[in-house]
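For this depiction, one protein chain was excluded, whereas all remaining protein chains were kept in their positions.
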Amino acid sequence: MLEVRSFAKRYESRGTVTEAVRDVSFSVEQGELLCVVGPSGCGKSTLLRSVAGLDRPTSGEILVNGTPVTEPPENMGVVFQDYSRSLLPWMTVSRNVRLPLDYKVADAGERQAATLRALEAVGLAGFADHYPWQLSGGMQQRVAIARALAVNPTLLLMDEPFASVDAQTRAELEDLLLQVWQEFGMTIVLVTHDIDESVYLGDRVLVLSRPPSTVATVVPVRLPRPRNQLDTKHDSLFADLRTEVLSAIGAHGQSAPAAH
Amino acid sequence: MTLTTNTARRPEGTPPASRSRRRLGDSQVLLRCSGIAGVLVALELLIRIDVIPRAWFPPVSEIWWRFLQGLGTSSFWGDLGNTLLGWSVGLGLATVLAVPAGMLIGSHPIPASAFRAIIEFLRPIPSVALIPLAVLLWGIDLQTKLFLVTFASFWPILFQALYGVQSVDPEQMQVTRVYRLGRWAAFRHVVMPSTAPYIATGLRISSSIALALSITAEIVVGAPGIGRSIMLAQASSATTDMYALILATGLLGWGLNSLFLRIEKAALHWHPSYRQEKR
Partner (left out) sequence: MTRRTLLAIEIVCPALAVLAIAIFTSRADSYYFPPLSGVVQSFADIWLSERLVSDLLPSMQRMAIAYAICVVAGVGAGMVLARTPRLMTACEPILEFLRALPGPALIPFGILLFGIGDTMKIFIIVLGAIWPILMNTVDGVRGVDPALLHMARVYRLPRRVVFSKIILRSASPRILAGMRTALSLTIILMVVSEMVGSTNGVGFSVLQAQRTFAVSEMWSGILLLGLIGFLANLAFLAFEKRALFWMRQR
């Protein structure tokens, strides 16, 4: 489904070259949920932006369904970290969700149905006529997720999607994500800095090293599904996986964001 | 616009961070110079090959030449002096009146309420509407010019001083009370530094308004200064003189604006947007 080969990214400014990502290769299966974690500055967001076609790697190749990515691929949804900046405040919730469809789906009824279905999936059917700024942060991020779902994506990219909400809301949104993933069955690549989150959500966790980044390790998550916040996080396997990811990052001595 | 505190709203005319933060590289300086040169050469050519009739627009080189010649004449400097006299005294008067008034009105809800409607009514009145009154009272004397300049440049400074006082961080004020600094110390160390950048912005806006009103008084009323000379040059068909004087006016406006932008930056040195700029 998605294949990244020898991805590298270097920045050049005023003569000095900064090597952010040296060599990252991995692939993602159809319908898989892959989480990407790594220390801050390891280029995980850059990687995601390149998969989205918003950025170009310095060298290496990214293939989505066998096609090299040179511009944002079709049938892709993206959820950005900062919901308050990616939603249009002058449009209602349903207009925001429908906007991409207006130029993709010809039939008005179909557009309306897809919008409604997406809003229902994130539990916001009753807020279609509200404006984003009338909603809480968590609800705004649900709108962003609904907008991504509405295009019926085969690939959903998420860049630290729950980093800007409080802990309680975060847990709710994580479960919501698992639920819509079940319902829509797309492939998901989710970047996060929260190790618990990566283990809780992912089929596999891709751990990047400090910059210049390489793949430190890939941790398969053998936790049973369906998962839920109480049982899964108290599973002893969960604790083991956490430790494994944590040690791969090499964050000994740093406090893990486990207390979130 | 209301007089109530509104932190979300930037004070009017604050220089946008995007523009001031940019530093010019060599290529950009080159591009700017070529932009100026391009326009001047194009104009010169269009006039020389008679696309633009000479009666309307003499060649740019002639205008510049006349401008430089003018720099050697006493009449030009006399005009400039008269215009700047109106500008400086009017702006000074406006500052002396508007800064204390704005700070007083802004410092307490009672005066803020009392003056709100009056200010909101007076401010949008076009200053030039008062030209006939000023002429009736003072003829073409300096007072006419000063009255117009002062009235027009009063408002931006008043509003900026008012916003400035209202934008003082209440927590900083509490700090001064906790440490029993006294009113004067609080004013000097908290109120003044927070308000100064706003006042500086007001001064910059008012400076260009003051110049415009000075020129207007000279053109409409006939008070001595560059404006009157532009009008006289046009009336006597001395077209090149007219353009040379307009050029001088533009350069004067541009120079004053640059000067006040510098003052504004100096007043803002402690502000986060400026600290970022220095990095």
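In order of appearance the chains are A and B, and numbering begins at 1 in each one.
Keep this in mind: contacts are C-beta pairs under 8 Å (C-beta built on N, C-alpha and C of every residue); 3 or more make two chains touch, one makes a residue touch a chain.
Just so you know, these numbers come straight off a predicted model, no measurement behind them.
Undergrad: Check each of A:Val151, A:Val165 or A:Val245 against the chain that is not shown and name the one that touches it.
TA: Final answer for the missing-chain contact: A:Val151.
Undergrad: If the hidden chain were put back, which residues of subunit B would touch it?
TA: Its contact residues with the unshown chain are 1, 8, 12, 16, 18-19, 28, 31-32, 34-36, 38-39, 56, 109-110, 113-118, 121, 124-133, 135-137, 208, 211-212, 215-216, 219-220, 226-227, 230-231, 233-235, 239, 242-243, 246, 249-251, 253-254, 256-257.
Undergrad: Touching the missing chain, which residues of subunit A?
TA: 49, 52-54, 71-72, 74, 76-78, 80, 82, 85-86, 88-91, 99-100, 102-104, 131, 133-134, 147, 151
The working rule: only the chains that are shown with their structure count from here on.
Undergrad: Between subunit A and subunit B, what is the gap in Å from one C-alpha centre to the other?
TA: Roughly 51 Å, centre to centre.
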